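A selection of the complex's chains, in situ.
Just so it is clear, A, B, C and D label the chains in written order, and each chain counts residues from 1 on its own.
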Amino acid sequence: MSNTDLSNEETKLSHATLPRGAQWLVGVAAVALGGLALVLGMGIVGAAVIGLLGFLIGYPLWALLVENRRSATDKLVTGLVWTAFAVAVIPLIWLVYTVVSRGAATLSPEFLTYSMRSVTGDEQGGLYHALMGTLIVTGIAAVISIPIGIMTAIYLIEYGKGNRLAKTITFLVDVMTGIPSIVAGLFAFALFTLLVGPGTRFGFGGGVALSLLMIPTVVRSTEEMLKLVPDDLREAAYALGVPKWRTITKMVLPTAIGGIVTGVVLSISRVIGETAPLLVASGFNPNLNTSPFEDSPMMTVPVFIYTQLSEATAKGVEYAWGGALVLFILVMVLNLIARIVGTIFAPKTGR
Amino acid sequence: ANEEPSGSDGEGTLSGTIKGGGASSQEKGQAAWVAGIQDANPDLSVVYEPVGSGSGREGFITGGYLFAGTDSALNDDEGELTKAKEQCGADPIQVPAYVSPIAVVFNVEGVDELNLDPKTLAGIFSGKITKWNDPAIAATNPDAKLPDSAITPVHRSDDSGTQENFTEYLAAAGGWAEEPSGEWPASIKGGEGGDGTAGVVTAMQGAGYIGFMDESAARENDLATVKVQVGEEFVAPSAEAASKILAASKSVGTSDNDMAVEVARTTTEAGVYPVVLVSYLLACPTYENAEDAANVKGYLEYILSEEGQETASEDAGSAPLDREIADKALELVGAIK
Amino acid sequence: MSIQVKDTSIFYGDFKAVEDVTMSIKPKSVTAFIGPSGCGKSTFLRTLNRMHEVIPGAYVEGKISIHGQDIYGPNVDPVAVRRKVGMVFQRPNPFPTMSIYDNVLAGNKLNSKRIKKSEADSIVESALRGANLWNEVKDRLSKPGMGLSGGQQQRLCIARAIAVQPEVLLMDEPCSALDPISTAAIEDLIHELKSDYTIVIVTHNMQQAARVSDDTGFFNLKAAGQPGHLVEFNPTKQMFTKPDNPDTEAYISGRFG
Amino acid sequence: MTVAADPGADPGVDTKSELSGRGSMGDVVFRGIAVIAATLIMVALAAVFIFLGIEGIPGFSVDEQHYAGQGSFLGLVVPLLYATMYAAVLALIVAVPFSVAIALFISHYAPRRIATPVAYVIDLLAAVPSVVFGLWGAVVLGPYLVPTHAWLSENLAWLPFFDGQPSGNGRTLFTASIVLAVMILPIITSICREVFAQTPRLHEEAALALGATRWEMVRYAVFPYARSGMVSAVMLGLGRALGETMAIAMIVSPKVLISLFIIGTNNPETIAAHIAQGYKESTPDRLSVLIATGLVLFAFTFLVNALARWIVARGRAK
């Protein structure tokens, strides 16, 4: 034993601990508390809140009594993190459930392959035209935003470090995230009113509006990922006589690619559901239109959903949920692709 | 799959694409007409963008739209008429095309039927009458079990043709101090706003709420509708009752090509429903491009035809135009070249 | 490739890290730098292939020339300098996205040089053998380089540096993460390499300096916060037996104190 | 050494030419592209500003009738701006703690089997279009929260937020800020999660080896490392909350006013929602007023970002 002033108690590794499965015991007690609250007429939500609070307070409190303050804090935070997760997941799951259950009924081959051309009353229509439009408009936005966004991030991290231009741009990118989406739409609309002619609403305009919203997201996420590539890897490449641009393209980008792809997909996800700017910039069209540069409106899925909703009919609402589900699936597929790409290129730590 | 024109049996000879836009109130009617004309003319595409009356007129004036729909008639308050004249090279054609009853809807527990007179309606919507068991309401509903709960009147939070027509009605009826407008007056306290007809529909989920919307939307969503006092009787909104209003209205057109009317909101004629929306079509008498001229002419003729009005009535719940007025409009439209 | 350093001072922004170094490094020989921690050995080493300048704000005053050519001259491409002057770092830093095989070939691959498969194989094998790593990894060349232990990773980095056959090789405490067997192998390797290359090595292990180097430079700090400076630069034998400077002797004998 | 020859290692080649710069072309070009891309952002932003200026500045002084009954531009924009900030702040108050907790859950607390699908679902949610959020908020969540509204007004009326007649259908700022929080949660979560996961193992282990509990490890090693990433995540979320249009327009029963009350039928109207609702039937004058409010919002985000930047910089300097 040491001759330091540590007491024997402290030296013991196995201080008194909560019994195994203590969290379950507290959990059961919390459920019982909730049940009691329910019986006392608190309502299901009130009862759940009481039960949850019971657990959140009871578990750390027990730990505080039996173990020590630090362990109690740790348990409190753990409980909070789990609770936050559980509570936040409720609306998420609820929403997903609503979209899937209400959308599934509408989904049919016709719904996916018909447009709304000449569709009235209860006739079968679909969102084929909107789906194509969304793919085209989002594609245009991606083609504009991804190169600009990634190259800008490269400039900021690899070249600009700390200089005036880089600081200005970082700031402007932050400001750009604050452009209200409808303003982006108004901008694109006004721009093409000047360039093409009055009232021009077309696919390309929508793409430009969306790219304005997408670029800052791409820049920010790419920037974060590039920052995470350790400098000593760059130095290792430089020391091998590799020019900076090759170091960036062949080493830095591949190392960060997993995160970059995730960021890009997230930014696509962020704009693919934008309604207001598309309503303004690429307009409304019940017909299929696949030429983004022609001066004729192009339908997109969010606008389809919005117009169907504003019909305020049962069929319109049904189609709106169907459109929501389709958009959802689209993004799911995108995410899946991103995930696969991400894992293929992710750094192979092997540990 | 429905994009290919092959399936249709139309033998019309119109072809090409025309684009118009404007009042969202006409959206459903336009959808019906577009479907009808495209079925008859498989090579024709008509696009109507429901961007709002103001944008529709703007688009028409700048040449972006070949024709436009508007809830308020084109006038020169902001110089629009002059600009339209310049664009067309002549007095623009303006004809009523779409008449639709506006239903006042309510959601009060235990009350299935409600009769209201115009003054009481104005009192409710201006926030002066605040309880469902107010004597003014009880007076016209002696049998109803009116609760002692708050009234929440629902208006449109966006700029709306329906709203403009509804407030015109309230103003004409008296007891409404505000200027009729598509935008809800900011001075009225309380009440609730909804974005678009859909917004009002969702708002109507609340108990104690009262609102107004296109009659077809009220029917679609199974909302109880108020019977409005006209003369001595209480009239429910219906297409037939609404279609009678134009004949009773007086013309306020600024030119031979302009058929704008002032709707007779205060009529006491039996069987007429005065809470209606009247929406117009705008077109030029001449177009530079002969194909455009033929297409616009063909489309507008179809809209004003008996068949066209009937189709809209079925699909959109609008009131078919009085034939006399429709024939006069057809004459104007028929002269397009 | 002889290296001439004249009146060179090195700065990190306002902070002068190394002051007024003058030395002449002989071609095809091993030169070792020793000195206490923080005296600027790494800093100085990095100026020899212009790696110094990747740190923002860092700059060099004075003249450094390799084979008679000023490497900080106006027309000189730092990339070309680094291709001729390879480097191994203190902390192993294999490329995380690459396999062991690709890591060894990184110098070629990152520069997009086309190499035949057979040629690539032989470069990889000889470089890995040189770094005494071949036997341990020959069966898992396609596994990621990050999966190796610390010592294995450092040997991989050495293999990567020698695979591009630089003419000068700078090593910053290359053995500090290696076990004695690997260390001995690297030391042997250094002996072999010096018949072709000029080698400069920083080491905190004086025995290593004594074993492998022909010349030794001793850096020291006058006081904390002061710039480091070169105290003595002499043939290793002389340095370890009768150094010119009493500080050198103190430091070297301190090793065994 | 007799490794296969590297062409550059040929001893016969004159070193002079080898060291002089000719290989730098690629660097110049690549750097040039990067600079152009970065500059493009400035150009685009300047274009938006100029456009908003040209189209919007006339809106500062048009006929009174175009200010939605508020008499003047200031009378209109001040309450709108207030509401925009208010809604965004409410959403952030709800979303940030949850986002950080979920991000931590995914990166440090959950078993991997749970963490991966959870991360996936959260990412997916970023893609739900705002109209769907609006629909869900107005049709599903709002009515569901009606009893909550009633409870709040009964029991917490001493707080100005809940002091008044509650809404009967949940179309309130209260509902909207929850929906807004759900909307920005995936954005904040996914960025925080990435930066949390990238905390160097070395630092985490340093903390653990000092006898830190998991929470202490997070506080000592993870949060300090992730701070700037977290700030930018929050800024992204704030940006989206400030600019969100459709969901708010669809859920909230709006009125141009300044009030803290968030559970009634008259809720402060945000700039974006005001633009969306006015835009549909706008005349040129009205449109320039709307664009002018957009300009104000834009200028405001400018200020907020400058402020955030200043705060971060100050925190770092300490």
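Simple rule for what comes next: a contact is a pair of C-beta atoms (placed from the backbone, for glycine too) under 8 Å apart; a residue touches a chain by one contact, two chains touch by 3 or more.
Everything quoted here is computed from the prediction, not taken from an experiment.
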Original post:
Which formula, in the displayed labels, states the number of copies of each chain in the whole complex?
Top reply: A x1, B x1, C x2, D x1
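Simple rule for what comes next: only the chains that are shown with their structure count from here on.
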Subject >> Farthest chain relative to chain D (centres taken as mean CA coordinates) >> reply: C
Original post:
Is the C-beta contact count larger for A-D or for A-B?
Top reply: A-D
Original post:
If you average the Cα atoms of chain A and of chain D to get two centres, how far apart are those centres in Å?
Top reply: 11
**OP:** Please work out the Cα centroid separation of chain B and chain D, and write it as a whole number of Å.
**Re:** 40
Subject >> Residues of chain A engaged with two or more neighbouring chains >> reply: 241, 243-244, 246, 309
Subject >> Multi-chain contact sites of chain C, meaning residues that touch two or more partners >> reply: 79-80, 83-84, 164, 166
Subject >> Complex contact set, residues of chain A against chain C >> reply: 161-162, 230-244, 246-247, 250-251, 254-255, 345-351
**OP:** Enumerate the contact residues on chain A facing chain B in the complex.
**Re:** 110, 113-115, 117-121, 124-126, 128-129, 197-201, 283-288, 296-297, 307, 309-314
**OP:** In the complex, go through chain A and note every residue touching chain D.
**Re:** 43, 45, 70-71, 73-74, 77-78, 80-82, 84-85, 87-89, 91-92, 94-96, 98-99, 147-149, 151-152, 154-156, 158-160, 165-166, 168-169, 171-184, 186-187, 190-191, 212, 215-217, 219-221, 224-225, 228, 241, 243-246, 248-249, 259, 262, 265-266, 269-270, 272-276, 280, 301-302, 305-306, 309, 320-321, 324, 327-328, 330-332, 334-335, 339
